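Below is one structure, written out as structure tokens; comments come after it.
Missing here is one protein chain; the remaining ones are kept as they sit in the complex.
Take a look at chain A:
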Amino acid sequence: MTAISNRYDFSLVFEVTNGNPNGDPDAGNLPRLDPETNKGLVTDVSLKRKVRNFVELAKSGEDGFHIYVEEGAILNEKHRQAYKALHPDDGKLDKAAKLNPKDDREARKLRDFMCMNFFDVRTFGAVMSTGINCGQVKGPVQMTFASSVEPILPLEISITRMAATNEAEKKQKAEGDDSNDRTDNRTMGRKHIVPYGLYVAHGFISAKFAERTGFSETDLELFWQALANMFEHDRAAARGEMASRKLIVFKHANALGNAPAHTLFDLVRIGRNVDGEFRSVDDKRIGNEPPARKFSDYLITIDREKCPDGVEIIEKF
């Protein structure tokens, strides 16, 4: 596997309709908000999780495409039994002091083994407790928090369930209740949704780090695929409808790059669509417009004229 030899920067635009793209554990699972601007946020780790899940589905255990940081059941339960039989005193493995690699060479071997087998280690990196310079694998792919183009307005939706969790709850309900049967056993719940939000995440792929982890062109294609399809396989009651809408990739002619990343991201402008006319989201005149509720309420323009030499703009979709 030869590593990629170009630096890439990318801008991923995705939308959410009547769903919660990323709940905030600090705010009772409300959609994350930037308190100063009221723009929505989706953390980098949330997006990485979806990429991992997609790769796991797409490659389901193919050699070299395992996922290290997994969710849910382990597919190789059989292996695990064999493993347990081999190491009945697994507890010893946790005493890391004796298990540190002897030298850099061994640490490197461990690292290469992990990179070779696990797609997510190769892509995003991993921290391994090797005790040598933290044994970190820095992955070539780095993502930032996604932030919505305009402020979002989270709605709190109350929902009911026609069942009680347990007997005690049922009793409690019956005591304070003198109405008809229909409300018997009913419990209330809450959902938080964003009616509509268009989010932009920026990402960076370092060719130099790719050399270290062996992140190849094949991996890159798979990664683009994952960005395109990650929401298609992440349907859930909480998510509503999410979709990747646009992926703009800036391919640099060489490994170090040909332009500062921020100038490239500035070439992509997202504004409101007012009767086919582009209006910047800071434009005071859009205050009278109804709130955006669909993707066609936005326009995305790419200023190809200003694209620096040695940078190729690729619209993946």
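Criterion: a contact is a pair of C-beta atoms (placed from the backbone, for glycine too) under 8 Å apart; a residue touches a chain by one contact, two chains touch by 3 or more; residues count from 1.
Everything below uses one rule, namely that contacts and distances are computed from a predicted model.
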For the chain that's not shown, choose its UniProt protein name out of "pre-crRNA processing endonuclease", "Na(+)/H(+) antiporter subunit C", "Cytochrome d ubiquinol oxidase subunit II" or "Light-independent protochlorophyllide reductase subunit N". "pre-crRNA processing endonuclease"
Among listed residues A:38, A:129 or A:218, the absent chain is touched only by A:129
Hidden partner chain, touching residue among A:68, A:278 or A:295: A:68
Please identify which residue in A:26, A:167, A:275 or A:305 touches the non-displayed chain. A:26
Tell me where the left-out chain touches chain A, residue by residue. 9, 24-26, 32, 34-36, 41, 43-45, 49, 66-72, 74, 76, 78-80, 82-84, 86-87, 93-94, 96, 99-101, 107, 109-110, 113-114, 117, 126-131, 133, 135, 138, 140, 142-145, 147, 202, 204, 206, 208-209, 256-263
